[in-house]
Structure formats: structure tokens, C-alpha cells
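A single protein chain has been omitted; all remaining protein chains appear in their positions.
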């Protein structure tokens, strides 16, 4: 039976980040509720969003407050308990058994081990390709040194990480040439980049981004690709996953598995790619948190074409422990609602619904990333 | 409580037009039910559309007829009562307290004051930029004279209007260069246009359209932009609001507020821009009228990413007083349905739903356009 969210199995969150250290002030807290990178418009607050309402729906009881209590009351109680206790309470209740943590952001966030410890769960690392390039560049003293260091870093990461991630969507857009750059092209692009670059500078050159994608693809580890909705670094229409179609075809012979993250509002496009190509998988990650009360419909749209063995769960939680709780709760509520409707109308059997729930909640991710039990 | 539409506050319709004078004949009446500009296909009628059904759902009782009465019966009763009485009855029952009237169409339509009088409401003017250009061109005797007159007209409009509107989407598409044209570019474009132009000729030159947008942006008044669905003057794929992304970024320093109208079927794209950029607002205006029984879902899609303080109501009513009634009724039914579902599932509190209803129905528009009580 899938009628109750409590019946769902522990989740594998195949894409999330760390949590900020210490107590965020009110403005910082609110800034994690939006993908905007500017203050809220005059007369508005980021709490008045689907994500803001979802935080107030799911988190207050874990801090001994009433459901939907006002933001001010919630933030006060949060400070009263302190960051460690809040993190312990929230992560301890999110129902997530495995975190796959993108360790790429340069911000000072908790690492996989701290997250696992706080959440009583297991953690695994997903290595962000652009970060490898930037760290390699910081230490390199020329093109050859850089490219060798990067090769080594990719190989090293492949030994311990469960997957790679690329944010090429943010840095350039997904309208990249599909084929791998030649060695000469990569050297030339690296030369240009290193010549202009100051320490910490981001990689945004499309040739280097392609070099990163193909370097990861050749390791055989799953490669996560940001697609769709995100912050204002990206241009949304350049993040349509269909822009990856030729790359999807080109990379097929390497045996690399591609995992398309988020996708929204192009999640039906991502679902099509997962339907049409055996090595493509998809989630609706971030989109469920941000669409809150609408998450059931968004998830259902993704479940039109995505084969059920190719849909994954993630929170894309970043910065606040609240976002794990909300990501998991919104997903469970959405999945339960969708499956209950389909079984209730006699279109799906209960056994199938239960089986698909197990696949999407955890089993697909275990298999794709080779986790224990996968 | 938001369970009943009757509980919703009076509406501010932030984007509508005037009403035709006199009794339209049957064919003219039907032509207002579609964005097509040709006769209905053989064997079909424009009454067999969501908008046609919505008119028959909401308007007949106001003319003492049965809900869903046949079109012929409705049109006959309409003629019997006469245009003035019909307008008085319909506008008097639409629940709209403020009309923001785009006075741009060249057609002979009622002006804001007549609309306000018939509807027992207040009216405000929104000035269409392309109309200012065309009127200025009609009176000008050269490039300098034209550009000076236009500058003056924009400044004059800014003194009395509550906002500007652009139909650049119809005239060219939204794939415009984002930056303002230089003075020399504007002069050159004006010269080309004036040389070819006959009196009344429309402005469609992309350089002049950009000149208009930036002229309006510098006044500090809100600037409405048609995006998405409209008549066959436009190419729908060139009206995707995401095409405005670079303009949205470029215009930010002016402090101008951008209001994206309609958006459908790209309303999730418009919602993203409203989410990501503080100076962007959105409605689903026209789309609700035309999707009728589906308006609840369309509105809900827009409410996924649009912050609740940035969503506005409009009817985009044009020509028929019926379209105010339907626009308001469809919106109220849609909003009530959406909020009732979310509160009913415990995802939103009743207080929040009531508060968001007040924001979307009127308060957001009052604040954005600086109306009394805003």
C-alpha cells in the first residue's frame, strides 16, 4: 500500500550539498528560500513563496512549534535552540538514509561526513568538475601542468567519488558542441583561460567545459548535469535539456550514465531523453522544493515519459537543514498523492505502485551509483 | 476563509481595454471570442471554445437567462436589452473595483472614464508606447521633430498614466537586443521608418521598439510587456518571455518595474523571471479567459515559481463587456479552487491563503502602480 507517506522506504538523496555553519541571520536564512541573488522586491518577502510556505508546513513541529507558525516565531526558536541542535533535529527527521553530496561549492559548508553524522545516515561524495578545474588551475604553472593536474584530479576523484557533476549550464549554457575537444583545442582554451585568470576564477570557456564533461564520461562514473531552473547566473532558455541531445548521442559509446538534474520547467524534455536513451536518467530535484504545494503535479509530469526505473530522488538542499526536511517531505507527499490517485482510479495496481515507489525513492539510485544494496 | 469566491476582495484589473460602442452583430461578437483574425473553420464556431463556454457559463444570468443557454438565445436577448443596458449590467457585476486601461488600440472603444462610470469603479490609464510613436510620427515633419515629440509624449504620459505598455512582441518579437539604442541609431531607424511610412503606419522597427522600451523605463513607471499568446500578428515562439532575459538584466539599474503579461503557454518562464529578478512581476491575464475550465491549472502553474507578492490579476478584456465578467469570474473560480485545494490538503494555512488572495486580487497591483490604498 502506498496510501501513507510513512510507508515509503528511506530515501537516497542523490544530489544535495552541505549546510552553512553557525546561525544564519534572518536575511541570510530567507536568501536560501529563493534562487534570486538580490534582495526581495519592496513590499515582498521570500517567505511568501511555495518554498517559504513549505518550510513553515514541515519544519516547525520539529522545533516544537505549530505548523505554519509565522516566520519570525520560527527564526526566534531556531536561534534559541542553536544551529547544532536545529541541524540534529532536522536532519535526524528527514527520512533520508543516504546523501550524495556535491562538494563543489566554494562556500564553507559542512562536508559529507558531518552531514552523515548529523543525519544518522551514510554520505557519499559527488565531485564537481568545474571545481576540479579551478583547483587545478590555482596550483598549476602553465597549460601542461594544468591539464596534467586536472587529469590526475579526475582520476583520483573517480577512485572515491560515486559520480561527477557539471554546472556547465550556469557557466555557459547547454548549447555546447557535442563532440570532445581535441587535445590541441583543449590546450589552446586552457592557455587563454590561464592567461586571463586570477586565483579562484571560474571556468566558463565552452571548450574547457566540454573537456571536463568528456574527461568524466571516460571514467565510467555517472555524470550529473544541471539542467533547467537555477539562480541568475544562468539563462534559463540555455538550460533546456534538449540542447544536450547531440551530446547524449555522442557520449553513448563511452558507456557513461548521464543524470539530468531538475529540468524544470523543461522536465518533460528531460523525461523524453530518459525515455529515448538508455544511458539517460532524470530527477526533478530542486523543482519540488520550489513548487511546494504543486510538487505532485510537477512530479506527475516527469512521470509521464520517464521510465520508472530511471527516475531519481534528490533534494538539491543547500545551506539550510530545513531544505532536506522539506525536500524529502514534499517529495514523499507528492509521490504518495500521485500513486494514490492512479491506484484509486484503478489505472495502476497497488503492487506496482509500491514497487515503483521503492525504485524511485532509493533502488534506482543504488543501482546507478553502485551503492551498497544497489 | 477562501472557500467561497464571494469572499474574495474587489479586484484590481491591471490590464484591460475598452468596449466597442453599439450592438455588435453576431459575427463581430463571435470574433471577440478568439485570437484568430479569420472566420471560424467550416463546420465550427468560436462559441465552441473554452472562452465561448465560459461566456455561456457566467453571463446569461446577468441578462436574466439560464446558465449555458444557447448562443443564439444569448445574442437575441443582448440585442433586446441594448448595448448600454448590457454594459451596465455586466460591468456592474464584475466585481472589479479598478480598471487599468490600455488606451493604445486604434479602434473606437470606450475610454477609461466611460468604463469606470458603467462599472461603478475607478479607472486609470496605461499608455501604449507604440501608439505614442505612431501619433508622434503622424504629426512630425522629420526625424528630430518626431523624436522630440515622442520624448515629450512619453514625459507627458508619465505625468498622468499609471504605467506604460509595449506590444513589441506583436510588432517584432521579444528577440530584441537588450541594450538601449544610441541616439544615432534611433535617429537612423526613425529616418528609415518615417521615409517609408504612410499615415497611421505601425512601428515595427526593432531599434525604435527598443528606443520606446528604454524611454519608458527611464520614467520610473511600471512597464507592461505583452508576452506569450496573442493574435496572428505575432509568432508565438518569438514571444517567449525568456527572450527578455538580457533586457531584464540590462534595465535593472533604471529602477523600472517590468510586468510580464499573459505569458501562456510560457507562463512558467515568466514566473521564473518574476522569481529571479526583483523588478519583474507577472500575470496570466488573457490565458485564464481563453482556457476557461482549465484556468485553475494554468493559474496554479503560474503560482509555482512566482512569488506571491509579484502575481497580478488582469482580464485583458477587449471589446465585449462579457470579457470583464468572464475574466473576473474565471479568475476568482480558479484562485478559489487552487487555494481551497492547498488549504484542504493542509499544505497552506487558511490565513496564508486569505492573505495571498488579497495580495493577488488587488494589493500587489495597488503597490506596483501606486494606486490609492497601495
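Letters A and B name the chains as they come in the text, with residue numbers starting at 1 for each one.
Basically, a residue touches a chain if its C-beta (ideal position, glycine included) is under 8 Å from a C-beta of that chain, and two chains touch if they have at least 3 such contacts.
Note that the coordinates shown come from a computational prediction; the quantities given were computed from them, not determined experimentally.
Annotation: of A:80, A:179 or A:304, A:304 touches the absent chain (contact as defined above). The chain not displayed touches chain B at residues 34-36, 38-46, 48-50, 53-54, 56-57, 67-68, 229, 231-232, 235-237, 264-265, 290-294, 297-298, 333. What chain A contributes to its contact with the hidden chain is residues 240, 242-243, 245-246, 268-269, 272, 275-279, 297, 300-301, 303-305, 307-310, 341-342, 345-349, 351-352, 356, 359, 367.
As a convention for this text, only the chains that are shown with their structure count from here on.
Our note on geometry: chain A versus chain B, Cα centroid distance of 37 Å, whole angstroms.
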